[in-house]
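Heads up, this is only part of the complex; the chains shown haven't been moved.
The letters A, B and C name the chains in turn, as written, and every chain counts its residues from 1.
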Amino acid sequence: MCIINNINSPAEELTTTGCAIRLDQVCLDIEGKQVINQLSLETNVRRLGVIGRNGSGKSTLSRLLSGLIDTTSGQLEIAGFNPFKDRRAALREVGLLFQNPDHQIIFPTVLEELTFGLRQLGQDKTDAKKNALEMLSAFGKEHWQDVHCSALSHGQKHLVCLMSIVAMKPNLIILDEPFAGLDIPTKRQLQRYLDTFSGSLIHISHDPDDLQNYDQLLWLEAGQVAALGDSNEIMPRYLAAMYELGESDDISDLSR
Amino acid sequence: MISLTSPVETRAHHWPAGLKLGLLSLVSFGLFFVDSIIFHGLFLLFVVVLYALPGALFFKNGWKHLKILWPFAFIIVLWHLITGEAELGLTVVFRMISAVGLANLVTMTTRLSDMIDVVHWLTCPLQRLGFKPRALELAIALVIRMTPVLISKGQNLTLAWRARSNRRSGWRIILPFTVLALDDADHVAEALKARGGLTNQERK
Amino acid sequence: MEKNIAYIALFAALVAALGLIPKLTLGFGVPITAQSLGIMLCGTILGAKRGALAVLLLLLLVAMGLPLLAGGRGGLGLFFGVTGGFLIGWPIAAYVTGLIVEKWRTGSIVLVSVIASIIGGIFVTYLFGIVGMAIVLEKTFLESAALMIAFIPGGIVKVIIAGLLTGAIAKARPASLLSRQIKTKP
């Protein structure tokens, strides 16, 4: 599969290869349903966009890649290890931003939420707290530290989730629709922040604009690779297919 | 969803739920007035035959739900062996398996909505005391919704934990889980309210 | 109103979910189960009336045959079993526990919950449980009572968890602690 140098990236001085990802004939059944079906791909770009219809398996793939669930069959490797088997390595290597912030937040207050991951990395209490506060202040949100997560708006929760992941400084961040529900300034701010992120990014999104500067695109369809390659080539094809589907008056053509 | 319901449709599915439940209560109650081990042994055989009638798949499914009784059975028998009342022990075990087996049989062949209709009918006399059968109906539906939801929220929470930790969550997950459950209840309350809650319109 | 129903249903479901924690069945056929912790929480968090209703709701569903008791058991048969007395005692236990938390508003919520759980969740439950066992197992009251010793270590742990958890909820979600809400018309 082609690896394309990230010409548009605002962080050109960085190495152009990222975290190596290898999937070989990966299948996943959930409750008898084949959600991921013979998925094979190999890539190590720094910026990989993932597109596909609702229910095509994008979030499931993100869970597989971060080692939260195991494959039913097939081989999966991230940076040379299996993230489900080797949790310790996975934790240092991969951070996952969940699609639904309510599925990610564990603790009652914002500071606890941010500190948790850092403590898990082995930082002691004071260090973890210091670093968590630093993260908060990098986004101008120090005043959120004692706020209850449940009292935040949807977009605010999303930001908390992102900060907790970024604070752990993984080499690969998997973002499952990170911008859904964020307001324009926060989104742009975040986008700029992610652009300077020196590690690898896998970004799942329904919005083509979000994936503009991405080297490669992975297009999933019904748990299988529909296309993988240069985003300049794939995005137009994807959009054409989607708009055509959207225009059709036979609504029953819609996603499974 | 609590999946005691049978994967195959049986003839008993079409019998009135009230009748099945009524019979079940009568028989379960009656079992306590017989002490004969032979009777209980034969009755258990009868229950097994009932499970076998609708075919192999039904039998296998029923067995899955009855299997969980074996540690109880084992321990009761063991204890009675120690106290030297082996026969009493076996009787108690036979009776227990028959009673639970029958109850499961009714559950497996009765749609929940039919079950709720029976409860509705049973509580009708209470209506005059200001009791709202609608509230009970809703509450039943909600428990049936929430039990599996709680379990999957628990699993979700462990995923969230796993995503940022290589240690097991252990007891520290209890408070987040409880808070999550309470929040879920708040959301359900709001969602219910958004669609009328108990102020549902008159039924035709 | 919707909130009451949702909470009552939630706690019925919570007790059911606690039944998934592997249980240990003792010689005489009564399991050591986390569900009795759930009964205490029904009282300490929901208060007397709602707590008892939550337990009643669970028992109704169990009677209807849903496998919601420890080890996936259900059905009317259970009310005639060794644990029948406990089951009948549960709603009353939740009521008493809740009543104590509702009435006794001074003092730390943790302490009050612990004491309420001891009185309701342990004394009341065992009273009914012992009577039930005596009838079903054809033993004397005292013989049955002696068997309860086996539950004491577990009981202490549960009471402490109930207290701490109620205290933590009071902090994290004060609005959810229905037993301590200012009385409004339910």
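In this text, a contact is a pair of C-beta atoms (placed from the backbone, for glycine too) under 8 Å apart; a residue touches a chain by one contact, two chains touch by 3 or more.
Note that this is a predicted model, so its numbers are computed, not measured.
**Q** Taking the displayed chains as one copy per kind, can you state the stoichiometry of the whole complex in terms of these labels?
**A** Across the whole complex, the chain formula reads A x2, B x1, C x1.
Keep this in mind: only the chains that are shown with their structure count from here on.
**Q** Approximately how many whole Å separate the CA-defined centres of subunit A and subunit B?
**A** For subunit A versus subunit B, the centre distance works out to 40 Å.
**Q** Could you state the distance in Å from the CA-based centre of subunit B to that of subunit C?
**A** 18
**Q** Would you please write down the residue numbers of subunit C that are in contact with two or more other chains?
**A** In subunit C, 172-173 touch at least two other chains.
**Q** Give me the residue numbers in subunit B that touch at least two other chains, ranges are fine.
**A** 175, 179, 183
**Q** With touch defined as at the start, can you tell me which subunit A residues reach subunit B in the complex?
**A** Checking each residue of subunit A against subunit B gives 63, 66-69, 87-88, 90-91, 95-96, 98, 103-108, 116-117, 120, 150, 164-165, 168.
**Q** Residues of subunit B touching subunit C in their complex?
**A** 2, 4, 21, 24-25, 28-29, 31-32, 65, 68-69, 71-72, 75-76, 78-79, 82, 92, 96, 98-100, 102-104, 106-107, 110, 115, 119, 135-136, 138-140, 142-147, 149-151, 154, 174-175, 178-179, 181-186, 188-190, 192-193, 197-198
**Q** Quick check on the complex: what are the subunit C residues that touch subunit B?
**A** Per the stated touch rule, the residues are 1-3, 5-10, 12-14, 16-17, 20, 25-29, 31, 57-58, 60-61, 64-68, 71-78, 80-81, 161, 165, 168-169, 172-173, 176.
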